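The complex appears here minus one protein chain, its other protein chains still in place.
Chains here go by letter, A, B and C, matching the order in which they are written, and residues are numbered from 1 within each.
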Amino acid sequence: MKKKMISTFLAFSMVTALLAGCGSSGSATTATTAANGASTTAAQADTTAAGAESTKADSDSGKTLTIGFSQVGAESDWRTANTESMKSTFSAENGYNLIFDDAQQKQENQITAIRNFIQQEVDYIVLAPVTETGWDTVLQEAKDAGIPVIIVDRMVNVSDDSLYTAWVGSDFELEGQKAAEWLNSFATAKGIDPSSLNIVDIQGTIGASAQIGRTKGLQDAVDKYGWNLLEATTGEFTQAKGQEVMESMLKSYDNINVVYCENDNEAFGAIDALEAAGKTVGSDIANGQVMVMSFDSTKAGLTDVLSQKITLNTECNPLHGPRVEDIIKALEAGQTVDKKKYVDESIFAVDDTVKSVTVDGNSYDVTVVTQDVIDQRAY
Amino acid sequence: MKQKSFSWQRLVHARLFMPLVCLAVVLLANVIRTPDFFKISINNGVLYGYLIDIINRSSELVILAVGMTLATAASGGQDISVGAVMAVSAAICCQLLSGGEVSVTSLAAPIVLAALAGVLAAGLCGAFNGFLVAKLHIQPMVATLILYTAGRGIAQLVTRGQITYVRVDAYKVLGGYIGSCPIPTPVFVALIVVIIMAVILKKTALGLYLESVGNNGKASRLVGLNSALICFMAYVICSILAGIAGLVASSRIYSADANNIGLNLEMDAILAVALGGNNLGGGSFNLTGSIIGAYTIQALTTTLYAMKVSADQLPVYKAIVIVIIVILQSPVFRSLIAGMKRKRAVTVDEK
Amino acid sequence: MKSKKLSRSGLLLTITVGLFLLMYISGMLIFSDKGFAKPQMFLNLFISNAGLIVISCGLTLVMITGGIDISVGSVTALVCTVSAFMMENMGLSAVTALIASLIIGLLFGLVQGYLVSYLEIQPFIITLAGMFFARGMTAVVSTEMISIKNELFLKWAKAKIVLPFGYTNNKGVYIESYIYPTVIVALLTVVLVALMLKYTRFGRSLYAIGGNAQSAVMMGLNVRRDKFRAYVLDGFLTGLGGFLFCLNSCAGFVEQAKGLEMDAISAAVIGGTLLTGGVGGVVGTLFGVLIKGTIASLITTQGTLSSWWVRIALSALLCFFIVLQAVIGSVSAKKHGARLA
Partner (left out) sequence: MSQPVILTMKQISKAFPGVQALNQVDFSLRQGEIHALMGENGAGKSTLIKVLTGVYGLDQGQVWLDGKLVQIRSPKDAQAQGISTVYQEVNLCPNLTVAENLFLGRQPMKHGRIDWQETARQAGVLLQKLNIEVSPSAMLDECSLALQQMIAIARAVDMNCKILILDEPTSSLDDEEVARLFTLMRQLRQAGVGMIFVTHFLEQVYEISDRITVLRNGERVGEYETAALPRLQLVAKMMGKDFNDLAVIQAAPKGQVDPGSVPVIEAKGIAHSGTIKPFDLTIHKGEVVGLSGLLGSGRSETVRAIYGADRADQGSLKVNGRPARITQPLDAMKLGMAYLPEDRKKEGIIPELSVRENIILALQAKRGLFHLMSRKEMAEAADRYIDLLQIKTPSRETPVRSLSGGNQQKVIIGRWLLTNPDYLILDEPTRGIDIGTKTEIQKLVLELAGQGKAITFISSEIEEMLRTCSRIAVLIDGAMVGELTGAQLTQAQVMQTIAGGKTVQEDK
């Protein structure tokens, strides 16, 4: 009995300690954030430099802007980099008060968080939505409260465009198109017959906008150039699933020569599976190598490009912080902003066989990966 | 005639009958679809084939199923925290190996030490679960619900929300291959775990103790068994095995992905135990059945993947299999069928 | 006489309510500058959790009988996706979608209830199958996210019920406090279910079944039928709650409401419902949901915490309640034991 009471007390004090811990660890987390963010900030100096002065001006005038940021979660390297970018941009030193909420991949949590932001009377709400859909009600509430909403990363699909002020993010379909155009140019340059390109597509989580855009980019090119798309299966954006799916595909087809992975984590898994099966990964398709194409261009992903395991890595830029800041500054200055702003994204290739690709009349340069390029990357 | 039908009856009622039939049906479906399903070749110096994939991929599940069987037997409940515990173990191991960096190419700590730390952490999780279940007599599902929710949080706390990579070949061994051995290491790990458990059950009275405690804890205490300790041990073993499974899963991707390692594997492990013909209410257990159950689930998964069923739709088939099996195993259903048979027999007799 | 009744279920409920007030009031004091003291903040707890409240009520019924239903999260996803699919891809009306939602819930209740009560299969394993099935069927219906744009549906979703108080925010906008109809439905559900549990024979029968099913049979209660009905009602409420959930999220997709079953179970447990059955109630469950919502609110308001702290804090709280219940249970068992002596 006595023992039981003790354990109750223990449990209770545990809860109390944890709750207290939450408070104190909050600062601890911020501290690590600052430390981690140091390299990030340095690397993006060029992007933030312009904004830095005006930020100072803001803080001089004594007005601290409160930003509520609802993030999807921490499910991938890309996402963590995205969070870091926001945290380092909207730091206290830069004159902001960032209220960060992690939704743990749940839309309902984000809806709750936005309602919470409205009550906290934040100046801006930044939303990286878990899903594209289902935002009508809560964004209406934000609009009624007069709080501008800036969407980052995925787009929201709402009946009324005025529910959000601006959107910053990647054009996933363009990413797919760029990769596909590069493949076409590369094959042409190497004199490879389009019909001998046997491609498998390891898709992202079905329904995610990145998956939809990147798959579409490839699919359109397959139809256009007459490539041979053997199979498209989801690898759920994870390394483990990418590996498993690749293993299975290798059993079904023995002529795969291009693997189109929709993010870096899947590419890592696919490379492992390919190598385990005795295949050589690389760009030399003609001599039996299997080409791996990937997206995101995380440092790890680019390192694999450098070691020639990934042939092409199309960037998906997570550094939304500075861009969101630009929009906020413009809004504060009373200017109008573009409703949609795509971030600039590079293409990283293993060599300079293809110097640039053209999509819809726009030309995009291809960067050849060197150690310098990797070192300069922020994530 | 009567003799024959009797032996058939005995076969049908043998405990391993249902699990084996399930496995056979799944494999048969594969052969019909892919005639060279059972083909195993040597490719790049390693064994290669669908079957190898299934056996390799189910390793973690087999390890979990073994632990889950023991926990179920001793407590009559299931440990739903094993997936999260896998993540904790992997996170701690990788974090030690990387020395806190996000991605490393050299080790910050010896692998054995880090692996031991991971397993130890898992053991601690098991001790927590075991304490709640055995000492405070909390329903297993509720007790393990705590770590089910907290586990991944702790794992993320350890890795600071990042995916920690350990890009060192030595770390890939556990999930890959040992030197030039053609059989994937996870298969060995699963095999070793099974053999060790089998030896323990064969050479010690643990099996009898577990069954006795799970069946009647009070009576077991009075014949000198420390019911609480035995139940506690079952949970510790279950979590340690989850920790080992976590290391294997982590080694496969040489990283600790707190959000995805072992995701939803607890449900599969419970399913394996149920498929193996074990009573989820505790008491007597059948380890072989659980292992066959685990292989069946992976075979089903691989089959459905190969049949191009979307991963999202996979659960529908799993659900159908579960429902069929539990209905067939349900005593009420069996007595219903038996009653019908008897009635038929009676009418025949009357004629 | 009342004090005796307070011994177990009453005590647990008191602790739950007390803890909720304690947490909320300290939140109001600590974060008063961050809007935590505003009435709307409190209302938001209900607005955001309307669906969960209804679903947890259904689950509480099943838990009182000593059962469990872990399929509720997946069924919610199925309900949302089917509703969205019907309205967007088939052009059916919102009313049809609502009816379909309720029917889906009922069907799950009927099948699971039948298997649990008439074939006597363990509820955990049956509802595990139900969970797999519903999640998989959601993917069969649609692998894509479906955004609901149906006019009537959005009208329901956006139908603010304005309350006669509010505040002016820093932008000078007067914001009146409001709730959505979903909140009224949820609270009505709690009240109706609470009344049903207290004032109908069926309700009392559920407690009897949870207390001792064998006895309940011997006392002439139709245990199988009542258990079955509990699961059917649970299914129905899951369908309804799923629809409310859908009104809040206005979308349907495979990953929706993942882990909702554990939220609902822990809400019920925090609210004082024992998983062994026989003790508990929906008022407690309501407070359980509110406590979970408050923790989430506190953490969001705090504003720098990472997601893992949410998980860890929630599970620590859950741990506290579970251990507390175990202790109270063992104390009353001790009493029982002393009586035998």
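Everything that follows uses one rule, which is that contacts are C-beta pairs under 8 Å (C-beta built on N, C-alpha and C of every residue); 3 or more make two chains touch, one makes a residue touch a chain.
Please read these numbers as outputs of a predicted model, since none were measured by experiment.
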Interface partners of the hidden chain - shown chains only, full complex considered: B, C
Per the touch definition above, residue among B:Asn43, B:Asn215, B:Ser310 or B:Gln329 touching the missing chain: B:Asn215
Interface with the unshown chain - residue positions in chain C: 1-2, 4-5, 7-8, 195, 198-201, 204-205, 207-208, 210-212, 214-222, 278-279, 332, 335-336, 338-341
Chain not shown, touching residues in chain B: 202-206, 208-209, 211-212, 215-216, 218-226, 283-284
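In this section, only the chains that are shown with their structure count from here on.
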Chain separated most widely from chain C, comparing mean CA positions: A
Inter-centroid spacing, chain C versus chain A (mean Cα positions, whole Å): 34
Shared interface positions of chain B, touching two or more other chains: 136, 156, 161, 310, 312
Numbers and ranges of chain A residues touching at least 2 other chains: 4, 7, 73-74, 206
Residues of chain C that touch chain A when the two form their complex: 34-36, 38, 40-41, 44, 47-48, 143-149, 154, 157-158, 169-173, 175, 180, 245, 247-251, 253-259, 293, 296-297, 299-307, 309-313, 316-317, 319-320, 323-324, 326-327, 330-331, 334
Partner chain A, residues of chain B touching it in the complex: 43-46, 48-50, 53, 57, 103, 136, 156, 160-163, 165, 176-177, 249, 252-253, 255, 257, 259-261, 302, 305-306, 308, 310-312
Touch list for chain A against partner chain B, complex: 4, 7, 32, 73-77, 80, 83, 206, 231, 233-234, 236, 238-241, 243-245, 247-248, 251-252, 265, 268-269, 272, 276-279, 299-300
